[in-house]
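Written out below as structure tokens is the structure these notes cover.
As you look at this complex, bear in mind that one protein chain is not there, while each of the others sits in place.
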Amino acid sequence: MAIDSKGARAVLLPDATVSRTGARLTLHRLLHSPSALISSGWLTLLVLVAVILPPLVETAANRQDLSLRLLPPFSLDNGPMFILGADGLGRPELLQLIVGTRTSLLVAASAVAIAAVIGFAIGLISGYFGGWVDEVLMRIADIMHTIPSLLLALAVLYVLQPSIANLIIVLAITRIPVYLRVARAQALELRERVFVESSRAVGAGDWRILRTDLAPMVLPTIRTVAMLEVASVLLAAAGLSFLGIGLQRPDVDWGMMVADGRPYLATAWWVTVFPGLVIVLTALAANLLSNWLRAAEDPSQAARFIRRPRMRKAAR
Amino acid sequence: MASETHDRPDTTEGPVLEVTGLRKVFEGRHGAQTVAVAGADFTLSAGECLAVVGESGSGKSTLARSVLRLIEPTAGSVVYRGTDLVGLDKRALRRTRRHLQMIFQDPYASLHPRQTVYRLISEPWRVHRDLMPDRPRDRVAELLDQVGMPASAIDAHPAQLSGGQRQRVSIARALGLKPDVLVLDEPVSALDVSIQAQVITLLMELQQELGLSYLFISHDLALVRLVATRVAVMYRGEFVEFGPTSEIFERPQAEYTRALLSASPALAEFGSGA
Amino acid sequence: MNDRIRRFALAALAVTSATALLAGCAGGDASGSEAQDRSLRIVLATEPVSLDPCDTQDAANAQILRANVLESLTRIDAQTGEVVPLLAEEWEASDDNKTWTFTLKEGVTFHDGAVFDAEAAATAVNRVLNTDIGCGNGTTDQFPYPVTTTVIDENTLQLTSEQPDGIFPLRMTYIDLASPNTPTDAKTDDPIGTGPFELGEVVSGESITLTPFADYWGEAPEATEVTYLYRTEPTVRASMITTGEADLAVPISAADATDDGLTKEYSDNRVFFLRTQTNKPPFNDPRVREAVHYAIDRETIVGALMERSGLPYDQLVAPTVNAYLEGYEGPGFDPDKATELLDEAAADGVAVDTTIELVTRPDLFPGSDEVMQSIAQNLTDVGFSVQLRSLDTDAWLQLLRKPFPPEQVPNIIAISHDNISGDASFTFPKYVASTGTNSTLENSEIDALIAEAETKSGDERAELYQEASKLLYDEEFTLVPIALQTKLLRLAPGIDYEPNGLTGVELRISDITFTG
Partner (left out) sequence: MWIFLRRRLLTSAISLVGVIIVVFFLARLTGSPANLYLPESATQEQIDEFNRLNGLDQPLLVQFWNFLVGAVRLDFGDSIWQRRPALDVALAAMPPTLTLAGIALGLSLVIAIIAGSIAAVYRFRFPDRAISVTTLTISSIPDFWFALVGILVFAVQLRLLPTSGYSTASAWILPTATVMLAPIGVLTQVVRGAMIDALGAGYVQNARARGFGTARLVARHALRNASLPIVSVAGDRAAGMVNGSIIVGSVFAFPGIGTVILGAVLNRDFAVIQASVFVVGVGVILVNIAVDAIYALIDPRVRVGAGKGK
């Protein structure tokens, strides 16, 4: 047998075609999943609406006209903005929804982002360093997990004033433990991996290992969880509105619209059903997208999207 | 077959690495202690390939990691060209350790799955900034060529590479730091047999080209006979036999070594073939 | 508008006589219906916080025990507003209105068998007024002056107020008399009174059951058992009538009202008004306060949003309260006038563009959030810079009560105030007098009128309060009345009950009849 040290030169595996970059690959996969495509389409639409429309319609949205109180939907008699009817103060439901979209998305996205970043960072550190650092951080996480979010919400909103920013703070604080646990569990497992040892062998310090080795591995999971959490946060914000400690007028979000419309559940269904429907659709879209992301990240399911000629099992 | 290598003359210019009384004891849950390395003494000269053989669980890998202080030794010293690694603070350790690099057993696990080959090989330079070449990409291509990889692999992810290719990338990554000593922890045992030979050949070529010293950890006696200048036989954390390769294979002293040799069908085959 | 109020009051009276008739008939064939199990299920908004006989004044605690389990020396006739005897047969005042002598009803026993006599009554009164157990009844609000008790004989009790008190018998409606066996050093969960019902099973968080008291001194009510349930959501309460889970739901929200005659309105003399912060700019200028009056479109807001639960209103007290000004009409809705007044004030250097907070709380009354949003829009429309703040009740109370922190943003606070007893002394000293804990006003003329009224009784007293009202409405504009509130309750078919001014605190089972 001829041993040629350069023997491997020609045998790069067939799918080593590296021309397809990550982003394009994702797009390609997306196009092959109708539910993910529709979900991201819906979310994109919402973002566009939230960014573009509210400044244009805000005044009209908040204009009360008691003569149009509880105007039923699907009639153009009072102009297209009343197509979804009017609420208890005669404000156009459609425009309220549009303004609410901005608030709801802002609240959900910011709360999720803040919680994810903090939980991710603390979880990584906790899991990687272990020992007393981990003990302390996990005990703090336990504490945050056990404190009733209602009490926290009331305390924050009592000391500070109810505002979008404070609502975001409350929601973010209560959701941190979710990411913290996920990140910690992964870091705990990852720090034992050989590639971490390999990094240490080439001289990388702890922070560098955290940054370049662990973070990129945990990030996809955090991203998946974050999408899932968008739904939870939307629902949590709505729950706070229901209990009367959410946002305050003139700010408006979807949850508040549902909560405000509850006296009319039996008489004017549209006041709660439209915002409720938007919450459900958005939460569903976020959930589906999260599922899809998870599947796309998971090598055992990724086959579905990239159609490899064959699957290789890690030799162990 | 390049079967003469084990007779390669000793090119010692004084030891590169001196390991004295190296000991590693693991603390169990209830104060129970497991002695993984009972106290290893050896020197490694420039250009030499010292093999440590033994069954799995004999403490070879712990020894390899203790030498690099990837795990903290319980006692002993590891002196690299006059510097004892054991006493160094983190920063100095990292600076010194770049001269001693390690190749891990499982190339599927030792390469970060989300980094490209370029990133993997250039990463060490980001730690040791003084080693960062002016044109890192060219240097990575050079290193790839040196380990027998096509330049086109530079943007590949490990998942797109075969086991042998990955191990080559690991080697290139270590070479990028211009080390004197490579600690090879079962570098080919995770690979297909045909690929094993390619990688071993590469390692031996590199040793000659670059004058590297190898601490070669293996359970594969045939391989050890092929590559090593000296052999240490390890059993339950202790060196039971230590000497030049030919001596160990031809006149094994310790009972354990004999048992080990007779239990190796590959070696019997190899021996008969020679 | 006044017409509507009068009509409302007349309707209440007309219904009264009908109720009396019905009650009479029902009483007649009570024996015949005894075989039937006439149990009642009443759904309330909240569970009583306390079952102690001395905490029954708090609206949350009141509807179950008062008049059913516990009785007082006197009671208010819901229809006439007069104070009439209950456990007292009659009473007599000394010339200086300080000493009041009550003659007690005979043959009355408590549920635990204790005999009701002057000694027992004195013990009960003292438990409420002279112990340190923190009674909700008998606060300085209700009893501004210390009271001492003297037992004259078995059936005569003398009560002495430290200061002259023209409405002492009215104040006695606040004291529910508990059995002398009730502990006097601690609160109790076992209220033992003289009423037609005894406290039955209490399942915390779920229900309270009342069972008839066999030895009741008066006429036995029709119901043989009463179960109280609690549901926070108004919609749920109303739904329970529809589904037959309850026979009476109180209160329900306007959105759940039906027009089948089973939804009934009642007033607890409650007025919804706004209080401007008279002690702070820009509200220290009367023109700015007057502008607030003109800015709010009461007719539209109350008509559209409060529907059957309110009437647009111009005064601080309900028509049955003695400070009510017959024929008075307020400034009315005139946004142009409001803007004009603001411009005028601004021209004189008043900072009318200061941001003011419009303070409310979510549970002020059902639907109050929407009403407040409408008011905020009205105020903004005439040129105020308004920020609506819906606060937690605790935070709201801190802004309502003195002391007002100097750094506080000028505000307009929404208040819903009831005055069941019909005497202005339960409203004016608190909200109008400069010493009032909830008052931002300082007007020595009004203060003097109120102080004088406190010592008088009858028409004299009423006139003094009415004079104070006039000054308040025509010169000060501090308080901005919005609506006379009515509450709604819903009955199941087969149940009849005519609510009255006291229903909010006293739901007499004896007034409930079975028609089915």
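We call the chains A, B and C, going by the order they appear; numbering starts again at 1 in every chain.
Convention: a contact is a pair of C-beta atoms (placed from the backbone, for glycine too) under 8 Å apart; a residue touches a chain by one contact, two chains touch by 3 or more.
Computed from a predicted structure; not experimentally measured.
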In the intact complex, which of the depicted chains does the undisplayed chain touch? A, C
Identified contact with the non-displayed chain, of C:M240, C:L262 or C:V352: C:M240
Of A:L37, A:I83, A:L150 or A:I164, the residue in touch with the unshown chain: A:L150
Chain not shown: contacting residue from C:R75, C:K105, C:R171 or C:R231: C:R231
Footprint left on chain C by the chain that the document does not show: 49-50, 132, 134, 136, 139-141, 186-187, 204-207, 229-233, 235-236, 239-240, 242-243, 245, 392-395, 397-398, 400-403, 417, 430, 436-438
Go through chain A and note every residue touching the omitted chain. 35, 127, 135, 138-140, 142-143, 145-152, 154-155, 158-159, 181, 184-185, 188, 228, 231-232, 235, 238-239, 242-243, 255, 258-259, 262, 265-266, 272, 276, 279-284, 287-288, 291, 294, 300-301, 304
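Definition applied: only the chains that are shown with their structure count from here on.
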Could you name the chain whose Cα mean is nearest to the mean of all protein Cα atoms here? A
Chain pair with the higher count of C-beta pairs in contact (A-B, A-C): A-B
Starting from the mean Cα coordinates of chain B and chain C, work out the distance between those two points in Å. 89
As a quick test, compute the distance in whole Å between the mean CA positions of chain A and chain B. 46
Along chain B, where are the residues that touch chain A in the complex? 1-2, 65, 68, 70, 90, 94-95, 97-98, 101-102, 104-106, 108-116, 123-124, 126-128, 148-150, 152-153, 155-157, 159-165, 168, 170, 173-174, 177, 190-191, 194-195, 197-198, 200-202, 205
Footprint of chain B on chain A - complex, ascending: 1, 3-13, 15-16, 18, 193-195, 197-205, 208, 212-213, 216-217, 299, 314-316
Please name which positions on chain A make contact with chain C in the complex. 64, 66, 69, 88-89, 154, 157-158, 161-162, 244-245, 248-250, 260, 262-267
